[in-house]
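Here the complex is missing one protein chain, while the rest keep their positions.
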Amino acid sequence: MIRGGRAIDGKRVLRLAGGLQMRTGNLLAGACLVAAALALAALATGLGLTDTGLADLFRTLAGESLPGAENYALWTVRLPRILLGFMVGWAVALAGAMLQSVARNPLADPGLFGFSQGSMTMIMLLLVFLPAAPKSLVVLAALAGGLTVAGLLLWLVGSERSSGLSIVLMGIAIETVLSSFGSLLILYLPTETSIALSEWLAGSLFQANWTVIAAFAPLFVLSLAAIFVLGPAMATYDLGSEMAMALGEPVGRSRPLILLTAVVLSSAAVTAVGPLVFLGVLAPHIAGFLSPAVARARLFLSALMGGILVLLADALTRGLGGSLPMPLGLSLTMVGVPLFIIALRLQALRKLQSH
Amino acid sequence: MLETRHVSAAYGPLNVLSDVSVRFSKGRLTAIVGPNGCGKSSLLKAIMGFLPISAGDILLEGVPLHGISRKALARRIAYLPQDCFCPDYMTLGELIELAGYSRYSLTGGPSAQDRDLFKQVLETVGLSDRAGFPVNKLSGGQRQRAWIAMVLAQDTDVILMDEPVNHLDMKYQFAVLELVRELIETHGKTVIAVLHDLNLTTAFADEVVLMQSGRCITAGPVADTVTSDNIEQVFGLRTQIFPRDGRLVCFPERIGHASVA
Partner (left out) sequence: MDRRSLHLLLILAMLAIVLVVHLFFGFHAADLPNLIAALQRFEAQSYEEAVLLFQRLPRTLIAIYAGGIAAASGFVLQSLVRNPLASPATLGVNSGAALFLVASALLFGASAELQGIAALAGALAGFLSSLAVARLAGRRNDPRGLSLILSGALVSMLFTGMTNALLLSDPARRAEFLSWVTGNINHVYIDRLAMFWWIGALSVAILLLFARPLTLILLGADKAASTGVNVPLVSRFAIGAAVLGSGSAVAVCGPIGFVGLVVPHIVRPFMGNNLVHALPASLIVGAIVGLAADLIAREAFYPYVVNTGLVTDLIGGIVFIVIVKRFYLSPGSREAS
C-alpha cells in the first residue's frame, strides 16, 4: 500500500508498507528525466542522412518490413547507438555518483581514479599483441585492467581508516603513470594501430551493435540492483567514512564493494565506447542541481542524467550531418561544459539570493 | 557499564594510548580532559573501533565490543566526531532520518515510532522549525545542536562526543551542555564527552577522566579528580580550585614569562 505523507523536513513523500519512503520531488524529477530521455531517443531516430525515424520504427514493430536502406539506418545504426549510448552514459554517471559519495568530493570522476586508464592500458596491450582478439577478450581485458587499478588503490590506501580523498589522489597518480604508458604505445606503434587506438580513446559509438548491447544489458540490470542495494549506504558515506561507521555502515566491507561496482561499470563503458571524461562529474552535478537528492534517488537521477547527456552528444554528432568527424568525447564536452557552466552560475545565484 | 581494560593503541610508531583502564558510570556525564595530544579523542576512537587497539579489551555491559558488527554497535553507542561534515544538499530532516540507519532494513525506512522519536528529538534541541533547512545553512550553534539531535535520534544508551562545544560561542556552549545534562537526567543516557575547558567540566560533568600522554592519570567524581595537584601535574599550571554556587571553579594563577620554557 502506498500512502502519501510528509517527511520530517516537511517535504512530501510516498510511503510504502515497509517504511520505504520516496520524496515526491525526486519522483517527479525522475519522471521528467525519463520522459526527456524517451523524447531525445525518439528524436534521435530521425537524425541522419537517411530519411527514417520514429514512424518507421513503429511500422517495423507492427510487422511491416522496411526497404533496405531505411532498415539498415534505423535498426543497424541508429537504434543500437541510442540504446548503447544511453546505457553507457548511465553507467559512467552512476559510477561517478558512487565515487563522489565515497570520496566526499563532487569532482571524483571514474576517470580520475585511474580505472578507465587501467582498462584502456589493458585493452591497448591486448590489441597490440593480439590485434584480432575477439570482443569478449577485449571486455575481459578492460575488466582486468580496471580491477587491477582498483586492487592497487585498495592496497595502497584502502584500509578502513583512510580518507576518501586520499584514494582519489592515489588514483590520479596511478592514472598519470598509466596514461604516460598509453602515450608511449600510441607514439611508437605503427600508424594504423596508433590511429585506431587514438580514435577509440576519443570515444565513439561507432562500434555500437546489438551484440555489444546484449553484452551490456545484464550490467544495466545489475546496476539497477546496485542502486537499490547500495543506495542507502551512499547517504552515510556522504557524511564521511567515520560517521558512516558510527551510523552502522560496515565500511570495511561495503567500500570495496562500491569501488568494485564503480570499476565494473566504468570498465564496461570504456570497453564499449572508450573513455568519457568528465561525464561522471557532470551528470551527478546537473542532476543534483535539478533536484537535490540523497541515497538511491541521487544515484538514479545521476544515472538518468548521464544517459541523457550522451544522447544529446550523439544527437549533436549525427545531427551535424557527418560533415565534421566528431568523436563522442568531443561532442560530450561541447554539450556538457556549457550546461555545467550554466548550472554553476545558477547555483551561485541561488546562493547569493538566499543570503 | 562501558569499560576499558588495559587498552593500548598506536598510530604506527606513535603510542597514543598506554594501558588505559577506565570504568564509565551508567547514567552520568563523564568528561575526558587533558592537554592536547594526550589521547582523549583516541580513547573515543578506540571505543568506536576507529583506532585498532594493540592490547586490552573494551566491554559494554560486560560484553566485549571486539567482534561486534557495525550495525549492532551503532544501536548501542552513538558517536559525535569533532569535525562534522554534511553535504550542502542535505536538510536537517534528512540528517535526522539517517540516524536510524542501523534500524532500517533494505526495503524499509523510518517507522511511525521512528518518526515520532525524530520529532521529539527536534523539539528537545529546539530546532523543530528548522527541519526543512539545509544543515549547512544553520548557524554555528544551531548546527551543533543539529548534530546532537542526530546522535540522539540514534536512540542509544551511550553517547560519545568529541569536543562538542569547542568552536561555539559561550552562550551556545552552555546551551549545548545543559541539553546534555537534560539527556542524562530526563532520558537516562550515559554520555562520555571530551572537553577542553576545565570550568565547563566542573560545571556540568559528574565524573572526570584525566589523561596525559596516552595514560589515564586519574578517574572519578569531579571533586576527587579536579584538584590543584592533579591539574598542575597534567597541565603544568598552578590553579586554585574552590567551590562557588555549588560547583567547583578552576582559577589559574598567573604564570611569569620566564617559566614558559
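Which chain is which? They are A and B, in the order written, and residues in each are numbered from 1.
We take it that contacts are C-beta pairs under 8 Å (C-beta built on N, C-alpha and C of every residue); 3 or more make two chains touch, one makes a residue touch a chain.
Worth saying up front: this structure is predicted, and the values here are computed from it rather than measured.
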Touching the absent chain in the whole complex: find that residue among A:Ser254, A:Ser302 or A:Thr333.
A:Thr333
Check the options A:Ala31, A:Val128 or A:Val177 and report the residue that touches the missing chain.
A:Val177
For a quick check of understanding: of A:Asp109, A:Glu249 or A:Asp314, which residue touches the chain that isn't displayed?
A:Asp109
Which is it among A:Ala17, A:Ala69, A:Val128 or A:Leu344 that touches the chain not included here?
A:Leu344
Where the missing chain touches chain A, by residue:
104-109, 111-112, 156-157, 161-166, 168-170, 172-177, 179-181, 183-184, 186-187, 191, 194-195, 198-199, 201-203, 240-242, 275, 277-278, 281, 285, 324-327, 329-330, 333, 344
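Here, only the chains that are shown with their structure count from here on.
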Measuring from the mean C-alpha position of chain A to the mean C-alpha position of chain B, what distance in angstrom results?
41
Listed in rising order, the residues of chain B that touch chain A in the complex are 48-51, 69-71, 73-75, 78-79, 81, 84-87, 89-94, 96-99, 101-102, 104-111, 114-115, 118-119, 122, 131-133, 137, 154
Sort out for me which residues of chain A touch chain B in the complex.
7-11, 15-16, 18-21, 104, 161, 228-229, 232, 235-236, 238-240, 242-243, 245-251, 288, 292-294, 354
